[in-house]
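Let's turn to subunit A:
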Amino acid sequence: MAAEQDSILDIRGVAKRFDSVVALRSADLKVRAGEVHALMGANGAGKSTLVKIITGVFPADSGDILIGGERKVFRSPAEARQAGIVSVYQDPAIVPDLTVAQNMRLARVGLDAVRTAMRSLGVERVDLSRAAREIDFATLRLIDLSRALASNPRILLLDEITAALPIDLAERVFAVVRDWRKRGASIIFISHRMAEVAALCDRATVLRDGVTVGVTATQGAEEKIVNMMLGTEVAKAAVSGAARAKQTASAAAPALEVRDLACGHGLRGVSFAVRPGEVLGVAALEGQGQEELFDCIAGVRRPDAGEIAADGKPLRFRHPADAVRAGLVLVPANRLQALLPQRPIRENVALPIFGRLKNWGPIAMKDERRRVEEAVRRLQIDTRASSELKRLSGGNQQKVAIARWLAAGFRVLLCFDPTRGIDVGTKRQIYSLLREVAQQGASVLLFTSELPEIRLACDRAIVLFGGRISGEMPADDADEARLLRAAHGLIAADAEATA
Partner candidate 1 sequence: AAGKYIVGVSNTLIGNGWREEMICSIKAEAEASGLVSKVIVANRNGGPSEQIADIRNLISAGANAIIINPSDREALNPIIKQAADKGIVVVAVDQAVSAPEAYVLTNDQVDYAKLGAKWLFDKLGGKGEVVEMRGIDGVPADADRHQGFDEVLKNYPNIHVTSIFTGWALNKTAQATKDLLASGKQIDGVWTSGIDSTVVDAYQTAGKPFVPVVGADNNGFIGQLINLKDKGLTGAAVSNPPAVGGAGLGLALDVLQKKEHPHVVKITPTVWDNTSEAGMDELKKAYNQKLDPFYSVAINVPPYTHYTMEQILACKGP
Partner candidate 2 sequence: MSAVLQFLKARTIVALILLLALFLIGIELVRPGTVTPLWASNALLFAAPLAIMGAGQTLVMLTGGIDLSVASVATGAAYLLATNASSGDFSAIALALALGLVVGAVNGVGVALLRVQPLIMTLGTGLMTGGAMIVYSQQMLASQPHVPAIIQTLGAGKIFSLVPVDLFLWIAVGALMLYGLNRTGFGRLIFAVGDNREACHLAGIRVWRVLFVDYLLCALFAAIAGLVLVGGTNAADLSLADSYLLPSVACVIIGGTSIFGGRGGYSGTIVGALILTALTSLLTLLDVAEPLKQILYGAIILSLAAAYARLTE
């Protein structure tokens, strides 16, 4: 009873369905004033849907929302904003063709307040007269957050804001969140990173399949939360990083070899090799050349200098198709770049097969279905909303981006932050999938913004700093502290000593 009195936001039995897909069955959520409240759940559990209902993006089918004890229904995000309820959505809500300043005016937010917020997030140097489309994704997330902060929210909802942020930027977000909690605001925080949640949040509400399955204090409750999220059996079955099979140093020619690769300002000369059956991790802070590196290897950009070789053969790519043909395939960071939002899962997964002219003719439907189903099964993609990809939850979309290469086949998988926005259970699936792929003889180059992943999934890691390799170490030594120091360019010598 007392708890309910305290609740500034009280959600009772909210339900929402999209055609045949039930997104929310019965969601309850109580948030106290001045707390950071985690909203947890596997991909597709309904977190984003709940956020959108609270802020008036669309109405609930049933259920009540009480704010400060009063029933409220907002008809648009603008109305919610006026009531002091502001969200940073999972997909950026910044209009790409407007400048940053215009975006702020659009939302009727004062520029001074935005500047203050940007300063607190360390992005005050961004030129407000730049078009949003010219600004990189991570910075855009922080600008989105600044805008939310500038309208002085009572309740702030953050939907996977840290998913695309490197550690250093995520830290700034945490600091700001703590600061706002001190000022009495309530924050609803959605993230798939357990460590973040444990460190930042006071309590957590867990959704499973659109139903609230429990509320708990976060302190020391990681295991409990995971169990609630996934259901006990699944959680137990999830593969742990320790099960990783060690790769014996093989004498085989490297599957992929990169020599003195340079591209633009970002990449200034990088050399490394990936052996068949190896998962090579790449760690770096934001903008250290990792994007250029992946783009060059995947044929998306042409390097200014250097050489790329696969199986000892030097290659020159004029089009991603050349790279795909050589077996180098990319899972890009931004899933919107990889997917066909209006097409079904099946067509999304089968897409690369048709790159070859000889496959333009009749489709072997049975064979295609088998391949697609196999890939969908291996990644456990939720196919309830399979008729249009854009209706899938963010995490499931990400899985489709990987599934297509499982169906098409490859030699080297270039994964750029593949676990961005993916729940704990699925993350483990993906690690074990990468291992499995490696065991079958393929290679993986994995960039991740979550440093602990390196130890879980990789055999070896390289760290980029300033467009060059600043460290290389076996995965066993790649604890977070070492990686971070290398990522800041502090231990180049030290790393060489280990290698």
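Behind the choice of candidates: all candidates are chains of the complex that A comes from, given by their letters.
What we mean here is this: a contact is a pair of C-beta atoms (placed from the backbone, for glycine too) under 8 Å apart; a residue touches a chain by one contact, two chains touch by 3 or more; residues count from 1.
Since the structure is predicted, the reported quantities are computational estimates derived from the model, not experimental observations.
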For subunit A in this complex, identify the touching candidate from 1 or 2.
2
Write out the stretch or stretches of subunit A touching candidate 2 in their complex.
19-20, 298, 300, 319-321, 323-325, 329-330, 332, 336-343, 347, 350-355, 357, 359-363, 365, 404
